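Heads up, one of the protein chains got dropped from this complex, but the rest are sitting where they should.
Our next item is chain A:
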Amino acid sequence: MTSELYQRDREWHPPALAQNYKTSLARSPRNALLSIQGSASELTGPTFGHDEIDAIDNDLLRNYAKTGDPIGERIIVHGRVLDENRRPVPHTLVEIWQANAGGRYRHKKDSYLAAIDPNFGGCGRTLTDENGFYRFRTVKPGAYPWRNWINSWRPAHIHISVFGTAFAQRLITQMYFEGDPLIAKCPIVQTIPDQRAIDQLVAALDLNATIPLDSIAYKFDIILRGSRSTFFENRPEGN
């Protein structure tokens, strides 16, 4: 089943070239993107099954635990994957990655002096349920310094990758936490020109979803491009 997607609003997304995020200067195309109308190449996409993903993969408190629990603020991150028409996106793959509570990534290229947590890997994945809901358990990541300006610090954030049903819905973004004063200072956040689009990346504290005496919760909905049911010209079977 293929249907056409609404045009991506590229004034809502960050531009390729954002002066204050220095790495974007040499990694942004100078020519205009070539706009093409969607065909099967863009409107189909990969699917994933429960046979490929372990039940524990969405539990970052357990999926790399060796001798005990990771250190840090125990949190639940949950929400829905919806499209611009507010329709749930069921059975789609959501992948996340993050630093540990001290802001250190388990990556051979990260040399920040904050310690690795022996019981924390920092990645998770899950499939949304039939109503588009997803859920992770993890620790709240710490801020970390990076070489942009002399004294740049990323806000606490979790990277999120989502598929949807079409390859042209593919999205990677970052989730931030309500009330973090670093959000307003971050050149990566501020690549986004519209404050409303930034606000949409900030997860809200969700006391209703906390587990008392166990884990605090944040709610984060992810919105993918909406679609309209439109016949492919001369190809009614494509609808």
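The rule is short, and it goes like this: a residue touches a chain if its C-beta (ideal position, glycine included) is under 8 Å from a C-beta of that chain, and two chains touch if they have at least 3 such contacts; residues count from 1.
Please note the rule applied: contacts and distances are computed from a predicted model.
The complex includes a chain that is not drawn, and of the options "Na+/H+ antiporter subunit A", "Protocatechuate 3,4-dioxygenase alpha subunit", "Phenylacetate-CoA oxygenase subunit PaaA" or "1,2-phenylacetyl-CoA epoxidase subunit B" the UniProt name matching it is "Protocatechuate 3,4-dioxygenase alpha subunit".
Touch with the chain that is not drawn comes from one residue among A:Y64, A:Y134, A:F177 or A:Y218, which is A:Y64. Per the touch definition above, the residue from A:L113, A:I150 or A:I172 contacting the chain not shown is A:I172.
Considering the complete assembly, chain A touches the hidden chain via residues 2, 8-10, 12-16, 18, 21, 23-31, 33-42, 44-48, 52-54, 57, 63-64, 82-86, 93, 95-97, 105-110, 121-123, 125, 159, 161, 167-168, 170-174, 188-189, 191-192, 196-198, 200-201, 222-226, 232-235.
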